[in-house]
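Quick notes on the structure that follows.
Only one protein chain is missing; all other protein chains are in place.
Up next is chain A:
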Amino acid sequence: MGKVVLVTGAARQLGGRFVRRVQRDPDVERVVAVDAVTPPHRLGSAEFVHADIRQSSIARVLAEYAVDTVVHLAVTGGAPGAPGGRSAVKETNVIGTMQLLGACQKSPTVRRLVVKSSTSVYGGTARDPAVFTETTQPKSLPAAGFAKEASEVEGYVRGFARRRPDVAVCVLRFANILGPFADSALAEYFSMPVVPTVLGYDPRLQFVHEDDVVEVLRLAAGEPRRGTLNSGTFNIAGDGVLLLSQCARRLGRPAVPLLLPAVTWVGQALRAVGATDFSPEQIRLLTHGRVVETAQMREVLGFRPQYTTAETFADFARSRGKGLLPPERVGRAVDRVAGLLKVDERVER
């Protein structure tokens, strides 16, 4: 008997990709895609159910299809210009998770739950250790916003895991997801012609590629492979670290350092015109950065990302077209100076 996988948040880009990928698995019989809005993309042979996870109707969906694996992807920072705005996103994140977990608790068929979370649950201040492990307690969290919601969601999931010890629960804390199709706030940020940064801070960033996200979700939704365990909480990030200044240079978009209050104003202005979602927590990320330890992901979950942080960023940069100062052109300018001075850089290389 094959598995029946229910995917929430299927109308988002990432949810859609996961739905299309997981239905190709040989041991998956049926994929049920759930979202409150009709997805703009194809879902292949998956069945789309128009349901709002904030309503109790989700319990009927679980029962009707005898779902045994729930992949909860409707925990998002919200795309800029999403219908209903920030409060609707928050409701989906928090109330939606509560409803879904309530339905799972009642369901006799559910065996496995995978929840998409974020490394933003660690917060990130000057007083935090440089590298977060899964057990690090956040020093302080923003009073509102996605980080708070994600940590609340994780709290509910922990409660659910206690009440239903027979269900394998896997929480995946993703670093910033990037890739050619990314529609996150950070992707919007890096698509601006100039990149506003916080003066005097050069945060360390980590990225995870969309393809790796889909793969690791598939790994977590299936049976654990030999010698691995796919329940628990895992940080998911590509290897290595990029500084924001490096990102801007590799992208060829000039960085404009602004004083911290000015960044907040600019953020509000951009938000008002709907250019990008510049939330306080994103400003925090761009101030202090965030790096997580991924040993658990490798050793326990047995997942090796295909892309490093730098490769993920390079793939993203390729998809976004040239900035104002493409690194190739800047590099050529240096080479020209070298040519004028009649020296050969390659000697030193």
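Methods note: contacts are C-beta pairs under 8 Å (C-beta built on N, C-alpha and C of every residue); 3 or more make two chains touch, one makes a residue touch a chain; residues count from 1.
The working rule: contacts and distances are computed from a predicted model.
Candidate names were "Chemotaxis protein CheA", "ABC transporter ATP-binding protein", "Glycerol acyltransferase" or "YdbS-like PH domain-containing protein", and the UniProt protein name of the unshown chain is "Glycerol acyltransferase". Residue in contact with the omitted chain (choice from A:138, A:224, A:240 or A:280): A:240.
Between the chain not shown and the residues A:199, A:269 or A:324, the one that touches is A:199. Shown as candidates are A:64, A:223, A:299 or A:328; the residue that touches the absent chain is A:328.
One chain is missing from the display, and on chain A it is touched by residues 126-131, 133, 136, 198-202, 204, 240-243, 245-250, 260, 288-289, 291, 308, 310-311, 313-314, 317-318, 326-328, 330-332, 334-339, 341-349.
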